[in-house]
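Rest of the complex left out; these chains stay put.
Lettered A and B in written order, each chain numbered from 1.
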Amino acid sequence: DRPLAVIAGPCQLETLDHALTIARSMARACEAAGLGYVFKASYDKANRTSLGGRRGPGLDEGLAILGKVRQEIGCPVLTDVHAPEHCAAAAEAGVDILQIPAFLCRQTDLLLAAGRTGAAVNIKKGQFLAPWDMGPVAEKVASTGNERILLTERGVSFGYNTLVTDMRSIPQLARTGYPVVMDATHAVQQPGGLGGASGGQREFAPVLARAAVSLGIAAVFIETHEDPDNAPSDGPNMIPLDAMPALLSDLAAFDRLAKERPLRP
Amino acid sequence: DRPLAVIAGPCQLETLDHALTIARSMARACEAAGLGYVFKASYDKANRTSLGGRRGPGLDEGLAILGKVRQEIGCPVLTDVHAPEHCAAAAEAGVDILQIPAFLCRQTDLLLAAGRTGAAVNIKKGQFLAPWDMGPVAEKVASTGNERILLTERGVSFGYNTLVTDMRSIPQLARTGYPVVMDATHAVQQPGGLGGASGGQREFAPVLARAAVSLGIAAVFIETHEDPDNAPSDGPNMIPLDAMPALLSDLAAFDRLAKERPLRP
């Protein structure tokens, strides 16, 4: 019943300054709205639609930036890991939450390696999975003795190049006992929808965020950028940074009401 | 920005007494929650999964019951029409809202006949349609000069025997300018899921209702029965009548907040 946390940041790390600017701005907006804040960014986009898509600064430089954001802004940080051998490095660099990408959410070795770090592990539900398929996925992490698990809804395949978010997933994921996160910006992606890149419907991210928050969730995940249309990845679905304060104010109001009035069993 | 209306009643008409009992109970619960109320019931279930499914009292007896509910309870009434030639009869009997069933939402003659009565027309979005496909559907009714149109989301086909509700549909339907309704109990149907009948997931109807209401809608549609498991149709997805007051109180709170904070364009 704690207030909503906001996991937010740019899709991929660009420079230290860029990361600090966004983190500072988001931390301030979350504080104003009475919400928690976790900085999010990727050091490597390991599964871009096309080879030509930019991938980010890589593990070493990326972890260094994340460590400085954590230190300067004083917020926890989250990043996604793509190989078992990256997990320990990320945790040692102080990453608070290791995120398992949706495509990789069934890869046993990655889940075990992440669990073994003792860091929190946020598992994105694969676009090819039902909510109830996430129980066995979470158990892989929990088998390491690490129960600091979060489960993220980010849409499910619905025909070609389209995702749909099934709101029944929120209470179904919650049955596992783990906190549930709504990834509002990836859920509006149109995978591969631009031919050599993914499209997105930025305008619907607040719609899905609000609907999920009204059901009572632990956190909302939102990618944001000061200039999405010129961002190196995920531009079509990221929310402009200057639209975040108003959005967070709305979400905070729905979050308070949802926690006053939890869904009846 | 008016308060949410609740379109509610049993799936099919049984007896006059039964209709009055449910209507009276729902009218009271809606008033207590500060919500509008429209009584809903079908005189004929024209597309049961199996021939053996009960169909209801038929047009003449059904319209007579609806007229009495309207008179005694003082609420508007809604019923679904399945043939062009039923529209005028229903409107003349005082039915306030003619509803076009989802399977029939592309049948031009039915839409025109409903429009020509001058009654309000609630068109359910077909399980096989995208939100943007409803513009041309509404235009068929509007071509009669009748703009008293409502558009209802009730889920879209998602694999076999399953529906999913895409919450992006709510703002997309709203772009037509017509009021949007969320049918929370049909959206949790499992069509054909019991072999010779449709299954349902009653427990998720409040989930979808709340998510849609938080986005700002005109009305929510909920089938209810004092004993769903023994109802002649749609038992698996109807909400027990005695659970309605608490549900409506929750929905009213989310409705007020949604109307204070409309989705930003």
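We take it that a residue touches a chain if its C-beta (ideal position, glycine included) is under 8 Å from a C-beta of that chain, and two chains touch if they have at least 3 such contacts.
All of these numbers come straight from a predicted model, not from anything done at the bench.
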With 2 of the identical chains shown in place, the whole complex in this structure file contains a total number of copies equal to 4
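Everything that follows uses one rule, which is that only the chains that are shown with their structure count from here on.
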Tell me the rotation angle, 0 to 180 degrees, that brings the C-alpha atoms of chain A onto chain B, to the nearest 5. 180
Euclidean distance of C-alpha centroids - chain A vs chain B, Å: 36
Across the complex, what residues on chain A touch chain B? 156, 158, 164-168, 170-171, 188, 201, 203-204, 206-208, 210-215, 243, 246-247, 250, 253-254, 257, 260-261, 263-265
